[in-house]
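This is the structure I have questions about; it appears just below.
With one protein chain removed, the remaining protein chains of the complex are shown where they sit.
Chain IDs A and B follow the sequence of writing; residue 1 opens each chain.
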Amino acid sequence: MYTQGLDQKTKTSDKPGPLEGPEQLAEFQARVDAEEKIEAKDWMPEAYRRTLVRQISQHAHSEIIGMQPEGNWLTRAPSLKRKAILLAKVQDEAGHGLYLYSAGETLGVSRDQMVADLLAGRAKYSSIFNYPTLTWADIGAIGWLVDGAAIMNQIPLCRCSYGPYARAMVRICKEESFHQRQGFEIMLELSKGTDAQKEMAQDAFNRWWWPSLMMFGPGDKDSKHSAQSMAWKIKRFSNDELRQKFVDVTVPQAQFLGLRVPDDDLHYNDETGHYDFGEIDWQEFLDVLAGNGPCNRQRMAQRTRAHEDGQWVRDAARAYAARQRAKAA
Amino acid sequence: MSDALLRYVLRLGDTALVTAQRMIERVAGEPELEEELANANFALDYIGQARMLYTYAGELDGNGADEDHFAFRRDAQQFRNLLIAEQPNGHFGDAIVRQFLFESFYVLLLNALAQCSDARLAEIAVRAEKEVRYHLRYAMQWLVRLGDGTEESHARVQASLDEFWRYTGEFFTGDDVDAHLRREYAGPDLTAIAEEWRKNVAAVLAEATLTAPADVHMVDGGRAGRHSEHFGFLVAEMQHLQRSYPGASW
Partner (left out) sequence: MTDEEWPLYEVFIRARSGLSHRHAGSVHAADDEMALNHARDTYTRRMEGVSIWVVRSDKIVASDPAETSAFFEPAEDKVYRHPTFYEIPEGVENL
């Protein structure tokens, strides 16, 4: 899940590579326009490849970093059933990170390289995971809102022009179908519970609502890579289109749960048939993206520590395998 | 001893749950992504076992206690897990050694329980045994890789072995509950299991170029509810919500 920030800028330029004649580019575009899938070893413009590497690796990093805020409540889950469900979900995130790294690897960049880029701060992940999970209701809110927003983003990606990415997304969407439901179920249980539980649910909703809207990325007029990504059929809908769709489906769900949407400007527009909503605090979005969210440093520190602590283990397995191969030879 | 079966089932459930809880603490800290999936699979198996065992315990108890009652509404001293399960995590090598030592025993125990005369317990054991047989394959392979890997990994994992070995004596000591189960339900023969465990463990340690520590003082007490200091924190953390909001449904 969690595909926001998919078209965030990086420092690499998107200039065409040296061998890309206009004919070759036109032929490529014709294949894409005809809805043909591009496969790993097919010729592709260098900028297409770079866009995909950036997007797929950001997507993978988001899955891996996303394990942390939810993992935070694994040891404290309030029942054995909830514990098992949450663990299965967090495990799926590890799996989805893995599928996505694999898709990225087909583009000629190693998983090690992608991880190194993350740890060095060269690659981004979804800003949503830099918010803390303070109560159990946050686990419900993440499943319901964050996974809900992610699904909006991800379903169109199943039709992405790049075959390995599209196939990974099909698998991910299939597996994730329970993620949002389990989150909604947690919220539902809280909304039927004691006053303290209802308060917990409203508080979590207040904190996660706006960051969830930010997950769709900057507004269309400020989105850097959107037009090209749409032409290449990496992206099928604009950020604002997806955000509107998310608001339209989520508001009635909040009403069902008896929750108040923390937006005084929110109202149903009879003319458009959509909900109008208030201005997003883009400064907050940029701050979190720049590394100044509540948990940025903590998330990166934990990922770095796990990676470094595991070095001797990875080395040992390689050394053992090398010795076994030598013996067999 | 009318409640021997109940007490026995609870012990198994407690060890499964505490094992899972320690595994869960390691989530997002594994040395490689694929190991995250493995660790979560193992923890899910143990949560599943704890749920089956606690549900059965509730039936034996007959007072309407459900699985969550046993997990979340008993004090630390009422838990009867093996002490090895509750020890803090340490590094990956510690986790592998703990898993290897315990599961080498547990798989034999489950095999024996699958033959016992209590149909429900036997049925649970059959299911759990399949899960644990796979875990053990994984743990054994990793132990060999680490033992026979680099100098550093060998030294680390030998130290883990020296540390965790002291908790293996408890597997086989047995008490009146074990004796009752053996007598009344054709339960496990701990002496025979001990012998097979030693043989199996020695073979794997040899392949891993590791040495079983000699003359270690064995620590005992899990069966009597005498836990390590760490255990109170594990239980407090696990039970936090159920204790803070009594009677709430989640």
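In this text, contacts are C-beta pairs under 8 Å (C-beta built on N, C-alpha and C of every residue); 3 or more make two chains touch, one makes a residue touch a chain.
Source: prediction; values computed, not measured.
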Margin query: Given that one chain is not shown, which residue among A:S110, A:T194, A:N269 or A:N292 touches it?
Written below: A:S110
Next item on the list: Tell me which residue among A:E27, A:D42, A:D222 or A:D265 touches the hidden chain in the full complex.
Entry: A:D42
Next item on the list: Looking beyond the chains shown, say which of B:L10, B:M23, B:A38 or B:A71 touches the absent one.
Entry: B:A38
Checklist line | Residue among B:Q49, B:N81 or B:T150 touching the omitted chain | finding: B:T150
Next item on the list: Please give every residue of subunit A in contact with the chain that is not shown.
Entry: 39, 41-43, 91, 95, 98-99, 102, 105, 110-112, 168, 171, 175, 314-315, 317-321, 324
Margin query: Could you pull out which residues of subunit B are in touch with the chain that's been left out?
Written below: 32-34, 37-38, 41, 134, 137-138, 141, 145, 150
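FYI, only the chains that are shown with their structure count from here on.
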Notebook entry, point to check: For subunit A and subunit B, what's the span in angstrom between their mean Cα positions?
Noted result: 36
Notebook entry, point to check: Of all residues in subunit B, which touch subunit A in the complex?
Noted result: 17, 20-21, 24-25, 27-34, 36-37, 40-41, 43-44, 47-48, 50-51, 54, 67-68, 71-72, 91-93, 144-146, 148-150, 152-153, 156, 237-238, 240-242, 245, 248-250
Next item on the list: Within their complex, state which residues of subunit A touch subunit B.
Entry: 64, 67-68, 71, 74-84, 87-88, 90-91, 94-95, 97-98, 101, 111, 136, 186, 189-190, 192-194, 196-197, 302-303, 305-306, 309-317, 319-321, 323
